[in-house]
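Removed from the display is one protein chain of the complex; every other protein chain stays in position.
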Amino acid sequence: MDWGFFAGTAIAGLLAGLMYALVAIGFVLIYKTSGVLNFAQGAMVLFAALTFVSLHEAGLAFWLAFLITLAAMIVLGILVEAFILRPLVNQPPITLFMATLGLSYVVEGTAQLMWGTQVHALDLGIKDTPLPIPDILVSRFDLFCASVASTLVVVLTLLFRYTRLGLAFRAAAEDQYAALNTGLRLPVIWAAVWAVAGFVALVTGLLWGARTGVQFSLSLVVLKSFPVLVLGGFDSIPGAIVGGLLIGLTETLAEVYIGPYVGGGIDEWIAYAVALVFLLIRPTGLFGQRSVERA
Amino acid sequence: MSIVRFLALAGLATALAGSLTPSSAKAQNSVPQQQYFPLQSYRVGPYAAGGTGFFGGFIDYMTLINARDGGVNGVKLTWDECETQYIVERGVECYERMKNHVPPPSAWNPLSVGIAYAMIPGITADKVPLITIDHGRTDSTDGAVFPYVFPLLMNPYSESSAIINFIATRVGGPDKLVGKSIVVLYHGSPYGKETIPIYQLLSKKFGFKLEQIEVPDPGTEQESQWLQIRRIHPDYVVLRGWGVMNPVALKTAQDTGFPADHIIGNVWSNSEEDARPAGDAAKGYIALTTQATGTQYTVIRQIVKIVYGAGRGDMADKSRIGSVYYNLGVVNGILNVEAVRIAQAKFGDHTLTGPEMQWGFEHLDLDPGRVAQLGATGLFHSIDVTCADHEGHGFVTFQQWNGSSWHRISDWIAPDWALLRPIIVASANKYAAENGITPRDCSKPQFAAN
Partner (left out) sequence: MARSPAQPAANAFAPFTLALAIGIALGFVPSDYLFDAVLTPFLAISLAGLGLNLLAGYAGQVSLGSAAFMAIGAFGTYNLLLRVPGLPLLAAIVIAGLLTAALGLVFGLPSLRLRGFYLAIATLAAQFVVQWALDTFNWFSGGDTSGVVEAPPLMIVSLAINTSVRRYLFCLAVVAFLTAVAIRLANSRIGREFLAVRDNETAARILGVKVLSTKLFACVVSSFYIGVAGTLWAFLYLRTIEPDGFDLDRSFEILFVIIIGGLASIRGAFLGAAFIVVLPLVLSRLGDAIFGATFDSGLVDIVEKIILGVLIIAFLRAEPEGLSALFTRVRILLPSQAFSRSS
């Protein structure tokens, strides 16, 4: 056994896992506070990345393009709250889920209508070459992504734990009626949390977009994050990170060491299989708090 | 259920049915003689970049023929677009919608393997040619079994053979391939898998070591695949990708320290949209193509002058004129229009039927001299389609990405047709046997036999 190669594979897997976790965090934020599995998260990633890259290509400075895109994502959050969440309050989760599917059509369509269907390159200015460690290859870019993802988790955790807004988020997550009774305005909270999810989508879009090019396929990265959600729990941010690391690790190791014997391409489903087996043993995920029996 | 209610439903249904019935005979009277091309285009969705370029080039060339020559010998070219998003059933719906058009469709050009497959039984019954330029099922090259299917210029087997021939020139001759190591990284789809046996055959013939590794669709994450490649440490990697898989492959190659100029892309990994998003990682990347890029060819210059000069061009972004997909669309336009011209020489200068068009495609012989007359020298090499060979002996060339555009780095290279022919015939005959088709006898003159 070539341990250097094994270590390199493991590290690459863990770093890839953080990229999945990044997408998963967007889901967790919204699920935690409004109980919606937001399928449109992928469309939001696409929308944010396309908007940013188009503005940037039009000559705007990085920070200005970033701020304008962020403002657009906040507006989107407010619109979603007003036109989808509020009217559909108290509907079963599956109805809300379908509504976000409809939303993903609208957001994807709007993104393409505004910015066209071309493929854009996105250069964040980070050299994507491996660190010079013999035998073990670690991509600088992946390290950068990993640090951004970690920072994001820390910031979000602090936000949830120590700010008034975070307290409101948690109250809304615990019990919507109790939150209403104590005078919290759920619409504002929901709009805020969608705006934060929009921010996460923007960051995700920039990092993934720099890897894959900014194009329609960005909206497909959500598929990679579902097993992460199952493993980590739908409502836990640390769970998303740990789940992401586990999924990235097993997926990469399985593909490299088992894939060649069964025709390859197993990383398409191995993550789901792992998540499934895990769920059968521990149905709430690693960090999930709610009873899974809740449908 | 009461009668009244039933009638109400039936009435509603009739109205609905009426609203969905295809409108035919559109604009039929205003133009006395026309040749109609139904276009199953895709301008949105994951593959929109390819679709807008290809169909843009195709439409611009037809507009040029109408504007410059008043059509083909006085017969105007007309077309309708129907959006497929590259989804099979949408393509099939478009086919059903447009197939009864008056005048009849001249040829179908879906630029999608899946849609093409689904249409083969239908178009064979309708007797209208199906053009799958640079792709399609390889065995449809055997026109004896597939009279109406034309994988023009290049089929997937020829492509694989040409890539290996090119690698041979890079390592100093075919005999130097012995002991070399090549990895084929393919898209996890029917398209990606089609060439697995042919690379095995080539590996046996030339004696190089071969590993074939799958990237599951869509291919946004390829860390594990490139780690395997790193362990194998091959001399060359053949990239048989599609869509987002390509830039990610180039990026990940850089991540894992594999040099871009030892990655050879196939025909669906060869566009600006495949290389540009990878940024610096794509510099030096080499890809096969059947048509060169650039705007320096007479025909493209005429399109810019006559079509865009009059504000009638199809491309929203004019900077994409001369790109890989655009030029492929133009070449595809040339091949379709020349088939019309050749068929007109036999059947007369009027609206041609499907079988007449089939005859035209089956006698599509454009030697380099004719290609020069068409103003396309250097754009593509030549084509010679016959009853037995629906590919037409296409030559390919290789281009290298310099960070912003493609540059040709090889001569026109021929695949090893003699090696591939028996496999193609065997596969076609198996298809014929399974589907109860009696192959035509291509040694006899063909027409109206079908």
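Labels A and B are assigned to the chains in the order they are written; within every chain, residues are numbered from 1.
Operating definition for what follows: a contact is a pair of C-beta atoms (placed from the backbone, for glycine too) under 8 Å apart; a residue touches a chain by one contact, two chains touch by 3 or more.
The model shown is predicted, which means the values in this text are computed figures rather than measured ones.
Novice: Which listed residue (A:Leu159, A:Val188 or A:Leu279) would be found touching the missing chain in the intact complex?
Specialist: Within the whole complex, the residue contacting the unshown chain is A:Leu279.
Novice: Identify the residue among B:Pro32, B:Gly74 or B:Pro121 that touches the chain left out of the display.
Specialist: B:Pro121
Novice: In the full complex, which bits of chain B touch the chain not displayed? Write them out.
Specialist: Touching the missing chain: residues 1-2, 4-6, 8-14, 16-22, 41-44, 48, 51-52, 81-83, 85, 88-89, 92-93, 96-97, 100, 113-114, 117-118, 120-122, 137, 188-191, 193-194, 196-197, 214, 216, 314, 316, 434-436.
Novice: Can you list, in ascending order, the chain A residues touching the missing chain?
Specialist: Given the touch definition above, chain A has residues 37, 83-84, 87-88, 91-95, 97-99, 101-106, 108-110, 112-113, 117, 223, 226-227, 229-230, 234, 262-266, 268-269, 272-273, 275-276, 279-280, 283, 285, 292-295 touching the missing chain.
Just so it is clear, only the chains that are shown with their structure count from here on.
Novice: Calculate how many whole Å lie between the centre of chain A and the centre of chain B, each centre taken as the average of the chain's C-alpha atoms.
Specialist: Spacing between the chain centres: roughly 36 Å.
Novice: Quick check: in the complex, which residue numbers of chain B touch chain A?
Specialist: 43-46, 48-49, 52, 188, 212-218, 220-221, 223-225, 227-228, 230-231, 243-244, 247-248, 251, 254-257, 273, 276-281, 316-317
Novice: Can you list the residues on chain A that touch chain B in the complex?
Specialist: Result: residues 2, 5, 8-9, 12-13, 15-16, 19, 112, 116-123, 128-130, 137, 139, 141-142, 208, 211-217, 220-221, 224, 251-253, 255-256, 259-260, 263-265, 267-268 of chain A touch chain B.
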